[in-house]
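Here you go, one structure.
Heads up, one of the protein chains got dropped from this complex, but the rest are sitting where they should.
Chain IDs A, B and C follow the sequence of writing; residue 1 opens each chain.
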Amino acid sequence: MQRNKFLPDILTTLFDRRRSARNDNDPRDIRQLCLALLAEEGKVSGHKLAEIILARYRSLSDENKLAFFQFMNDELDINADQLVDLAKTYAETRATQDFERVTQAAAAGRRTLLGRLNQPNGATADLVSMRVDLLRLMKSHPELGRSDIDFSLLLRNWFNLGFLVLKQIDWMAPASLLDKIVAYEAVHEIDDLDDLRRRLSPPDRRCFAFFHPAMPDEPLIFVEVALSDHIPSSVDDVLSEGREPLLPEQATAAVFYSISNCQQGLKGISFGNLLIKQVVRQLSQELPQLTHFVTLSPIPRLNTWLNSQREDKLIGAKAAAVLDGNATDTDVRALAAHYLLDAKSSSGAPFDPVARFHLGNGAEVYDVHANADSSTNGRNQSSGAMVNYLYDLKRVERNHEEFALEGKIVATRAIKTLAKGPFKAKPQELTT
Amino acid sequence: MQRNKFLPDILTTLFDRRRSARNDNDPRDIRQLCLALLAEEGKVSGHKLAEIILARYRSLSDENKLAFFQFMNDELDINADQLVDLAKTYAETRATQDFERVTQAAAAGRRTLLGRLNQPNGATADLVSMRVDLLRLMKSHPELGRSDIDFSLLLRNWFNLGFLVLKQIDWMAPASLLDKIVAYEAVHEIDDLDDLRRRLSPPDRRCFAFFHPAMPDEPLIFVEVALSDHIPSSVDDVLSEGREPLLPEQATAAVFYSISNCQQGLKGISFGNLLIKQVVRQLSQELPQLTHFVTLSPIPRLNTWLNSQREDKLIGAKAAAVLDGNATDTDVRALAAHYLLDAKSSSGAPFDPVARFHLGNGAEVYDVHANADSSTNGRNQSSGAMVNYLYDLKRVERNHEEFALEGKIVATRAIKTLAKGPFKAKPQELTT
Amino acid sequence: MQRNKFLPDILTTLFDRRRSARNDNDPRDIRQLCLALLAEEGKVSGHKLAEIILARYRSLSDENKLAFFQFMNDELDINADQLVDLAKTYAETRATQDFERVTQAAAAGRRTLLGRLNQPNGATADLVSMRVDLLRLMKSHPELGRSDIDFSLLLRNWFNLGFLVLKQIDWMAPASLLDKIVAYEAVHEIDDLDDLRRRLSPPDRRCFAFFHPAMPDEPLIFVEVALSDHIPSSVDDVLSEGREPLLPEQATAAVFYSISNCQQGLKGISFGNLLIKQVVRQLSQELPQLTHFVTLSPIPRLNTWLNSQREDKLIGAKAAAVLDGNATDTDVRALAAHYLLDAKSSSGAPFDPVARFHLGNGAEVYDVHANADSSTNGRNQSSGAMVNYLYDLKRVERNHEEFALEGKIVATRAIKTLAKGPFKAKPQELTT
Partner (left out) sequence: MQRNKFLPDILTTLFDRRRSARNDNDPRDIRQLCLALLAEEGKVSGHKLAEIILARYRSLSDENKLAFFQFMNDELDINADQLVDLAKTYAETRATQDFERVTQAAAAGRRTLLGRLNQPNGATADLVSMRVDLLRLMKSHPELGRSDIDFSLLLRNWFNLGFLVLKQIDWMAPASLLDKIVAYEAVHEIDDLDDLRRRLSPPDRRCFAFFHPAMPDEPLIFVEVALSDHIPSSVDDVLSEGREPLLPEQATAAVFYSISNCQQGLKGISFGNLLIKQVVRQLSQELPQLTHFVTLSPIPRLNTWLNSQREDKLIGAKAAAVLDGNATDTDVRALAAHYLLDAKSSSGAPFDPVARFHLGNGAEVYDVHANADSSTNGRNQSSGAMVNYLYDLKRVERNHEEFALEGKIVATRAIKTLAKGPFKAKPQELTT
C-alpha cells in the first residue's frame, strides 16, 4: 500500500510548522484544562489553553484518547431535562430570550469546547485528525457517536462550501503537496513522483483540488482529468506510458478518470459534486471547444452482484462466464449496463456506490466498456469493466431531481438497449 | 520556497471568483428559492440557487428585506413541540440517534438556509452585510432577534479565531485596502490617505489587522501602534505632523493608540483581545528590546460621570471645574484615576466601556494624563484626559481571573494613590 | 511643482530597504577602494567593496562627487595608443586572442568599475542615481561626457528591453508605488492620491508601467489610458471629476492620454515605443471589441512656432490671433494640423518633439482639437490645442519605415485637407 511509504515524509514536512506547546508546565490534566477552557479563564487565555490541550492530545495513547472522548461524551453532554423545560417555555412565549436559551441548551459542552480548541494555528487540522481517532474508536465504542454528531456539525460549518478554494495542481506544484497526491490517490494507484509526473506534466492532463484556507497544505479532494479527442474506453490507454500527448486545443472531451477524498476526518462531508461542476465550468472557459465532460469510472460492486446472480435463470450463466473470464465483450457490457440501470439496494438506490454518487449529482450513464481496467483491483471488482458517466450542465439539475424523487436513471439509448436486450426479468433486490 | 505565496494565492483565487448571478431568469420569488435551497434541489444546485438568492437580496428595498427576515423568523423557526418530545426521548435513551434528532430539531430552518447560502464566492461578506440590515431592522422589530441568534451562532463558527489571519499593514499595502482603514478608523479620525501616510509610513509606526480568508479585502479589526522611547502622555504628540521618527531599534515601548472594529455585521464577536496579544507577541519577537506594551486610550464616559457627580459633596466642585475647563492637571488626573478604579455600572463592572474591555483582557491601569487629546471628541467625552493600560503577558491571565471573579482592578501604586487621595467616600453606583 | 512634495516620503520608504555599509572602517579613500575593486582583491571581496564604495558615494558632497567623476574620467580612461597597436595587429591576424585584446583595451577601466559596483542589492538604483549626478555636473564639466558614454552603454545593456516587466497599476497597487506615480507624472499633473484614485479606480481607466527586476519598486515609464466610446477631443473631459464611468465592454477606443518617463538617470534609453505597443497588444486581448488605439497628446512647441510665424504673410495674422486667444476653433485646428505636418527642424524632422516620438513609432496624425487642454500649461504651450495620434499595429512598421527613410507623415484625409486648406506656401525651416 502506497500510503504508508510517504507518510513519514509528510510528517517531516509538517514538522517545522508544528510547534510543541510553549511553556507547558501546567500542572492540570487534560480534563481540567478542558474545563478551564470552557470556564471564565478560557475567555482571555483560550488561545494558549487550546495550544496546550491539542499538544497534550497528540501525545496520548489510544487508551487515553478513549478516556478523553468518554469524558466529552458523558460529562460534556447536553442537559436534556433542562432542554425540555426551555423548549416548552419557548413553545409558549416565542420570546427571543427563550429562543436563545433553547439554542444554548441544545449545544453540548463538547461542541463549545471543540469550537474553542480551534484557535491556534494548525488547530483545524488537529481537530480533523482527532475525528479520525474518534471514528476508529467508535467501532468498538458506538456510544461515542453522540460526540461525532457534534464533530460532524462543526466540521460541516467550518468546511462550508463557500470557504473552499479550487486550485489546479500541475507539475509546478510544491513537491511536498505532490507527495500527498501520491499518497491519497484512491482509485488508480500512483507508484511515486515519477509516475505522478506522467499524470500532471503532459499538456493534455489536468488535476484540480479543493483546499481550505486553515489547512493550506492539505488537499481535501482532488480529481484527475485527461483531455482527449475521443471518449476513452479504457483507463489503461489513459495511463499508458508511451502515449503521444494531445495539444489542449485539439481536445473535445474532458475525462474525469479519478476522484479521491483525502481526509478521513471529514467523512460524511461531501465535496465531490461541487468539485466536478466547478472543474467543468473552469475547463469550459479555458477550452471552449470541449463538447463532452465524462468520467471513466470503476464499477466497484459489479463482481459482488454478478456473484449473487450465479443462480439466476436468465443471466446466471452469463454472470458466471463474466466472473470466470470467459464472456464476450458484448456480454460483459450488457451485464454491466443491466447492473448499473437495474441493480438496487434495499433502499431502492443504485446498488453501486459510484453510480449512486454520479447519478445523484445529475450525471447520465453514457457508455460501458469491457477490458477497460486490467489492474488487479479492476479485474477483482468489475472483471475489468468500466463506465462513462456524462455531466451535461444543462441537464444535471433535472436529472438529479428526477433521480431523487422518482429514482429515474438517465442513460443513452444504446445503453438502455444493451441493458435490456438479453433479459426478460428484473434482478432481485440486494442488501448492501 | 512556495510557503509564503500559498495563502495569498488562495485569497486571490477566492477574490477573482466573485461574479453576479449567472442567468437569473428563475421565475420563482426569493421565498420559493429559499425553500428550494432547503429542499432536495439544494443538494445538487445549491451553489447556483445561493448565488441567485444573494443577488436578489442585494437589490431588495428595506421593506422587502423586512419581509424576507420575517419569513425566516416565522416560517423557518424550530418546531418547539417536536423538540420537547425528542429531548424527552433522549433524556431516557441517551441513544446516538436520538441525540442526532434533538440536534437537528434544535437547529431552525433559517440556520440551515444561511449555511447553504454561504456557498458562492463572496457569500460570507454578503451574509455579514445581511446581518447589518437585520440589526438595523431589529430596532423597530425586536422580535427578529430570534433570527439574529442564528446569524450570531453561524458567524461565530465561521469567524472562529483559528481562521483569522494577522497581517501587518504598512504603506506597501494596496491603496484600496488603505481606503478602508481610513473609513473604519473609529478612535482618532483619519482625514485621507495623506493623513494615513503619517501613521503607516514612518519607521516607528505599525498597524496590524485580522482578516478572514473568505473576505480577503475586508479587515475585521485593526490596531495602530506607535513605537516610542517613552510612554506618551498625549495622542496629540503621537499624531503630530512635525515629529522626528525614531529608529525601531531605539524604541522601548509599543503604544496601542487606536483599535477599531470594522464590521458592524460581526457585532458581539470579539477579536480585540486576541489581536492585542498576538501583536504583543509579534512585536516582542521583532524588537526584543521592547519593555512596555501599553495603550493610549480614550476615557469615553468620563464627562458623563463627572456630570453626575456635580452635586457630590466631596468631589462635586472639582468635577465641575474639570468640566468647565478650570481644573488643574492634577485634579483632572485624580478624578480620572478615581473614575477608572471606582466608578461602576449597576452590574458591578467598570462604568467605562473601554476600561471594561482592557481590564477584562487582563490589562492594568498604568497612568492617566490630562490635556492628552485636544480633539473636539476628546474634549467632549473626557475633558482631554486619556489613560495608559499596560499589557504584561506574564500577568494578564491572573489579572483577568481576579477581575472576572472578584472585580479586582490592578493599577500602579501611583494611580491608586492618585485615585484615593482627595476623597473620603466611594462614589455612587451608576446606571449605564 | 508636485515632485518635491512627495520626495521625502519616497525616500522614507526606501529607508528601511537601504542599509548603510556594514563595518565600514576601511581606512582607504573612495579612490583607493575603487582601485582595489578593479584589482585582484575585487575578485573575492567585490561584493563588500562595492557596498562600501556605494555607501561612501551617497554621502559625498557635490564637490567630491565631481572629483570622483574626474578620477573615473581621467585615470580610468582607455589607453588609446595601446588600442591603436592592438587594432593594427588584429587587422592583420584576425586572431581570436587579438580580438580579445582589442575588446579589452577598448573598455575603459571605469566601465569595468561600474560593472563591479553593480553587485550589492540596490546597486542598480544607486548607479542610476549616480548618472543623475553625472548629467547634472556635465552641464558645467562637459568633458565628463566620456564617462557618460560608458554609463550609457552599461545601462543600455542592463535595461535591455528583454529584461523589462510590464505591470498593470490599479488601485490595488501598493500606496508606496502610487506615491511615485503621483510624483513622476509629467504631462497632466496629479495633486495627490485622492486625485490619482480618479485615474486608477474607475473601471474605464488603466495604467501600465515597465519595471526592471533589480529595481522592483521603481517604475521606469508609465502610460495612463482612458477607455472610451468615442475618441475624446479634450483632456478636460477625460479628467473631469463628475463623469460617469463606462463599462469596459462598452469601450471602442483606448486613449493614451499621458506617458511619463520616471528615471532621469536612464536618459537616452527609450522604453516608450515598446510600452505603447505592448499595452495595445494586451488591451486588444482583454477587450477584443476595441477598434481605435489613439493618444490624446500635447503639442508642446506649437506656440513657439506660432510666435515665429507672426510676420508670415500668409498665416501671420491667424497665428497671432491664435496666440492672442481670438481665433476660431477652425483656425486653431488648421494651424495645429499645418504645424504637425509641415513644421520641421533643421534636421528635417518634425519640429514638435512629441510628434517626432509618435510618428517615429509609426503612428499617424488622426485628429486635432481646439480647447482641449485648459490647464495653464496647456494654454501656454499650445493655446489649448491637442492632437490624437493613431496606433494601427498593422500599419506602424510601414509608417515608421516611410517616415524614417522619406520623412513621410501619415495623416487622415481630413487632417491633410485642414493643414493645406488656407495656405499657399510651406512654412520656413526652423532651428530647434
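Keep in mind that, in the parts below, a contact is a pair of C-beta atoms (placed from the backbone, for glycine too) under 8 Å apart; a residue touches a chain by one contact, two chains touch by 3 or more.
This one's a predicted model, so the numbers in the text were calculated from it and none came from an experiment.
Considering the whole complex, the residue from C:N64, C:N157 or C:S347 that touches the absent chain is C:N157.
Only one residue in the set A:Q70, A:S176, A:S270 or A:N371 touches the chain that does not appear here, and it is A:S176. Touching the omitted chain from chain C are residues 40-41, 43-47, 77-78, 80-81, 83-84, 87-88, 90-91, 94, 96, 99-100, 102-103, 106-107, 115, 118-121, 123-124, 142-143, 145-146, 148-150, 153-154, 156-158, 160-163, 165-167, 174, 211, 213-214, 216-217, 273-274, 277, 360-362, 396-397, 400-401, 404-405. Contacts to the hidden chain, counted on chain A, fall at residues 9, 12-13, 15-16, 171-176, 178-179, 192-194, 197, 200-201.
The criterion applied here is as follows: only the chains that are shown with their structure count from here on.
Using the contact threshold fixed earlier, the set of chains in contact with both chain A and chain B is empty.
At the far end from chain A, in terms of centres built from Cα atoms, lies C. Chain B has the C-alpha centroid lying closest to the overall centroid of all protein C-alpha atoms shown.
Computed centre separation for the pair chain B/chain C is 49 angstrom, with centres defined by C-alpha atoms.
Each chain gets a centre from the mean of its Cα atoms; for chain A and chain C, those two points are 58 Å apart.
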